[in-house]
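Removed from the display is one protein chain of the complex; every other protein chain stays in position.
So, chain A:
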Amino acid sequence: MEDQSKTTTKAICYHCGEDLPKVKYQTDDKDFCCAGCMAVFKILSENNLCNYYVYNNNPGRQLKNESHLEYLDDPKIIDQLLDYKHESSGIITFYIPAIHCSSCIWLLEHLYKINPAIFSSRIDFLKKQVTINFNHEEISLKHLVETLNQIGYEPLISLQDVVKAHSSSVDKTLVLKIAVAGFLMGNVMLFSFPEYFGLSGFEKQFQSLFGWLNLAFSIPAAFYCGRDYFTSAITSIKHKHINLDTPLALIIAVLFLRTAFEVIFATGPGFADTLTGLVFLLLMGKWLKQRTYHHISFDRDYRSYFPIAVTTLEKGKEKPVSINDIKIGDRLWIRNGELVPADAILMKGDAWVDMSFVTGESEPIHKVLGEIIYAGGRQTTEAIELEVIKPVSQSYLTGLWNNENYKNNIEKQNFNDSVAKYFSLGVFLIAFAATAYWLFQHDSHKAWSAFTAVIIVACPCVLALSTPFTLSAILSVFDKKGFYVKNTDAVEELAKCDTLIFDKTGTLTSNENAEICFSGSLTNEEKLIVASLLRNSTHPLSRHILKALNVERFYSLNDYKEVVGKGLSAQINSHTIYAGHLSMLPVTIKSVGETGVHIVIDHNYKGCFDIKQQWRPGLAQLVSKLSKFNLQVLSGDTDKDRSMLTTIFPEQSTIRFRQRPHQKLDAVLSLQESGNTVMMLGDGLNDAGALKQSNFGIALTDNINNFTPGCDAILQGGGLNLLPHFIQLSKDGLKVIKISFAIAIAYNCIGIYYAVQGTLYPLVAAVLMPVSTVTIILFTTLATRWFARKNKLI
């Protein structure tokens, strides 16, 4: 057994589990893939925290590049981030995307061993949050974050505070209301039992006591637990349209009034049991509807992508400033890899800006002095100086979110609300007809009881429950397949879509499986030289190529130079080698593409490493399965893949390239104006506008912890092939809801038969309601499972 574990640990990095390169780092008989992983191990072993490796094998993650944390010294920013501060102790909550296993919990809850100024730390695993209680006089916030970075748990601090946005999203009072409703229902049922079994003369003395107790319990049921239905009904009547809450509020009111009437005048037992049961079930349905995923945020906008602060230059001195405080005319200092937060003019430095956030184009664009760089661009070379021309809130990118077209002007009506109108009308007609009949017969008592009974028995409770039960069952089927839908309402939208728009990069292609290919040829010796050079760079491209080369040994090198983001050069074994961008090379080469890492050894051009994006597997099958939909591809990239896409997609589908974010948004809008229901699939910030405008926006991601723009659903890359099945299941779900509605009508007909005669006994109502509810819940659950199996989703 021990031997086995040894052999497995030998092939992979002890810390992160990545495959070992042929040249590995070693300490304490343990192998590491890179210096970063080894450094983490050293810190942990110095602090006696090696239990981290006991709970899980290779629990770590590879370290990313260093980040600049100077802004964490700014007291204004500190105050913004801290949850609580009193004398020497401070409490802060971080969102740490790297949290993924029990080792993470163990380590992060033992932070006090690394630094005694940290009193305690607590993890919320599902939310990936850690709450740290620390002495802010002894350890600065910056130092605290640095400590976390050192052990590989970099907190994500962005402008839109993920931590605080989460805590307000849950409706806490609903759970309390459900608890109260459950309590009331239980007690009322207990006091109603004697009535169900018939009262003997002796028990009659308790009848009025139980009646009054039931009435007392009905008051909070109607006015505390059911209050939302009344407010919702009143607002919807004010706007002159009827939603499902309107008949529900009416029923709650009628049930309460009739119970009060019967108890006070001692004419009967009342309907307290039906009332409390109804309220309890309704609230349960509401809770199911509100349930969302803790670990996924669907409402992210540009602010989650932006850092909380940037470095500004004031009289030549660097000073971190909170992004909200940036004014026109400020000088920004943007380092390699940092994001330009506001539209600004380039004042100094060589700018190669990666605009993929904004345009979707992956190639960095060269900007000359005096040119405008739009917010969202990422600087890929040396540090540059910029002058702000527009505040953050008015930049080009931010404009995408503040666009007024957004779908709030589209009337979103779900099945329930559209049915509610006719349902209410029908119930009223029957109720008034029955009342009129009994009044005509001069039996005013029966007229009153028939009127109330019809309204009570024709309760659309089933309607209010079948939708959340069916749709939440569908949601849970989806999420097992890596498809996370925002809420149950969104599933209904999914079923209605008839037009699908795909983004190309990151959606039809996968960023994870990018393949390194080399055009040209290298001898083994040359490979060694290239690898020895690239080993010294931390640029992700260098690391990628190094991994692909995977050589056994390295040469030492002299005269190493790195122009950040542009290229490397050095002397190795009396060879001069250059690797990098075309403009960096000492010789001018024509007839080769701009992109990639070009290699020149001793003034001889050797070729170029290129990253080729891989199409997601099964794309052709996916498209053929979706042939009954109107398909479109809108790509921000160049049209180099046009021939490939035209062979896959059917002839009538539109394929457009070089689409700016606003053009994508306009395309969605114009489709919607011509009556189509649009589903948009995208991945980046450049699709964000279109995702938000579309009727159903899906953000594709290969890692669920990555940031995705605001959308209705998040789909894991591997699940893309199941998309036709997802759509079919959502359509089947609507079918289930309609069938259950028919079943409910059947039950109602039985109830109404008794109700119109004015002979509805409370017991019948009290039995009919739970029986119909249980039937519906069983039916929806089983039918959904059956359809899911039919669609091969379980």
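Descriptive notes on the structure:
Simple rule for what comes next: a contact is a pair of C-beta atoms (placed from the backbone, for glycine too) under 8 Å apart; a residue touches a chain by one contact, two chains touch by 3 or more; residues count from 1.
By our rule, contacts and distances are computed from a predicted model.
Hidden from the displayed complex is a chain whose UniProt protein name, among "Sugar ABC transporter permease", "Cbb3-type cytochrome oxidase assembly protein CcoS", "Ferredoxin" or "Polyprenyl synthetase family protein", is "Cbb3-type cytochrome oxidase assembly protein CcoS".
Here one chain is not drawn; of A:Asn115, A:Asn133 or A:Asn187, the residue touching it is A:Asn187. Contact with the undisplayed chain is limited, among A:Asp124, A:Glu146, A:Asp443 or A:Asp479, to A:Asp124. Among A:Ala35, A:Leu176 or A:Ile234, the one in contact with the hidden chain is A:Leu176.
Residues 51, 55, 102, 105-106, 109, 122-127, 172, 175-176, 179-180, 183, 186-187, 190-191, 202, 206, 209, 213 of chain A touch the missing chain (whole complex, contact as defined above).
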